[in-house]
Structures are given as C-alpha cells and as structure tokens.
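Before I ask anything, here is the structure I am working with.
One chain of protein is taken out of this complex; the other chains stay put.
What follows is chain A.
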Amino acid sequence: MRHLLSTRDLTRDQAIHILDVAEDMADVQTREVKKLPTLRGKTVVNLFFEDSTRTRISFEAAAKRLSADVITFSAKGSSVSKGESLKDTAQTLAAMGADGVVIRHHASGAPQVLAQSDWIDAGVVNAGDGTHEHPTQALLDAFTMRRRLHPGSSRGKDLDGVRVVIVGDILHSRVARSNLWLLRTLGAEVTFVAPATLVPFGVGSWPAAVSFDLDETLRSIRPDVLMMLRIQSERMNAAYFPNAREYARQWGLDDERLTALGPDSIVMHPGPMNRGLEISAAAADSAQSTVLEQVANGVSIRMAVLYLLLSGEREALA
C-alpha cells in the first residue's frame, strides 16, 4: 500500500488485513510499554489545512507509539494562510525529508492531487478531505463494530449481513461516504436516514438504502449498528432544515428511540457530539455507546495504517 486515499478502492482482503494489523496494535496498547520501535528514524508530517484537534492528536499518538518523529504543520498561522500553494507546501516537506504525510484538507481530492503529483515522494494518508472521504474513520468504525460483534475473536472476520443505519448530514459527510464503501466491501448492509435536503444528489445509484423516517427505519431494519452524525450549525442557516428543535425531534437519537433500539444494538458517533441535538446524553453515555472505544481504536487503526505505509511492508498491499 503506497497511500491511503479512500476506502472505495480497498479490496476486502486489504481491508481485513488493515483491521487485523490494528488488532496487533491494540494488543500493544494493553502492555505496560506501549511503544514499538518499528518506524524509528521515519518522519511523519501531520499537514492540517483544517482544524481537527481530535484527528490530529490521534495520528500523533499513533506515529509516536511507532517511534516515528512527528511534525505538525498547521495551516492556521502558517505560510499557507499567506497564500502558499499546496505544491509549495508539499515541496517544502519533501525537502525536509518527510516519509509520510497525513493530510487533512477542506478541498475534496487534495490528498489524491498530492499523491499523484511529483512534488513529494512520501506516502499520503487522507485524514479527511472536504466532503469526500475520511478512510481511517471508517476503518476504526469497522474495527469497533467487529470487536463488539465478535468479542475476543474478531481477527479475520468481515461484517457480512450486519445492518448499519447512518443518520444525519449524509450530504456533507465524508464519514458517511467512507463508511458506505468500506461497509459494503465487508458485506454489511447500509441505510442512510436524513431529511431529503441532506441526502446526496443521485444517491439512488449508490449501494445504500435511503429513508427519511428514523422511527420507521428502527422498526423495520432493527439495526445492529446505529451511527449518528454530527449536525453542524451552519447547515441551519443554509435552509437545509428549519431549526435544531425540529431536527432533534425528527432525526435525533433521544431516550425513547434508544429504548426502541434494544440492548444488543450499538450506538456510534464519530465525535465531537452535539448532546441534545443529534444524540441525547443518555444515549451518548449508555452501555450501547461506543464513542470512547472509537477514540481508542482510532489510535490502533492509525498505527496499522502508518505501519503498512511506512515500514518494510510498504509494498505488500500494493
């Protein structure tokens, strides 16, 4: 594997291999000394053109636990805000000897442009690009589902027949896109639930069912996994829905819906949560909630990805 740009072009075997390597990394996390020497001498640059403290520190922790040197290049307050191009930034990092670049960018496709260019030779990890993809989030979500569904015996498993319902701003969500492609590759069934304004145009050709009615979907699908997406306040100003109260009433995971869900289903959220809007406090703190597991698993997944991209196994998945 040279780069990780999307989940759409991962094969089932590649995806399961990443998840299994992440199991090894998770095992390391239970040891007293959590650090591996694998990437000693390698330099990983976190290139963040968009604020995301959570994703950045997760990648930082992952790289450090593999003994890589980590440089954080944050667009805010740097030369980028003075108009420096992606090309110049990339060439600067190349000149400093970066082996891997973890890029978060507001423009869809920026990681692919970087990977295709001859500006820098480093392995590129997409840490979220515009409204396109966020592959490590989808991988950590799949990892979390697999661990919950097959406690203690998740290695080698796929997600065949698992019913996943994803609720919220599908239109603007790179998490929903990356999850859809990966979950389908792993055999799960995906239903999107959203107001019609937040369903992507042309979604009919995607391998997902679409519903506007959360209650009906919970009854008919009986999901194994209910994933709530963050609603951003600027969507309300752009007439996607009237206001937060109406959204919460129709598409929020409130206490009643949590009860209707049943104890064996799991509740996921990529964070940060808007408690009381898309998810109630009780749901967020319930036993079904995997929110904190997702955070912990994120480090394992990102260790696995950096390991596969930057260690000797670099070409193994090509």
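The definition used in the following text is that a contact is a pair of C-beta atoms (placed from the backbone, for glycine too) under 8 Å apart; a residue touches a chain by one contact, two chains touch by 3 or more; residues count from 1.
The definition used in the following text is that contacts and distances are computed from a predicted model.
Of the candidates "Ring-1,2-phenylacetyl-CoA epoxidase subunit PaaC", "High-affinity zinc uptake system membrane protein ZnuB", "4Fe-4S dicluster domain-containing protein" or "Dihydroorotase", the chain left out of this view carries the UniProt protein name "Dihydroorotase". The missing chain, though absent from the display, is touched by one residue of A:Lys87, A:His150, A:Arg245 or A:Arg275; that residue is A:Lys87. Among A:Leu36, A:Val203 or A:Ala260, only A:Val203 touches the chain that is left out of the view. Looking at A:Thr131, A:Thr217, A:Ser280 or A:Ser300, the residue that reaches the missing chain in the full complex is A:Thr131.
By the touch criterion stated above, the residues of chain A touching the omitted chain are 8, 85-87, 105-110, 112-113, 116-117, 129-133, 171, 174, 177, 200-206.
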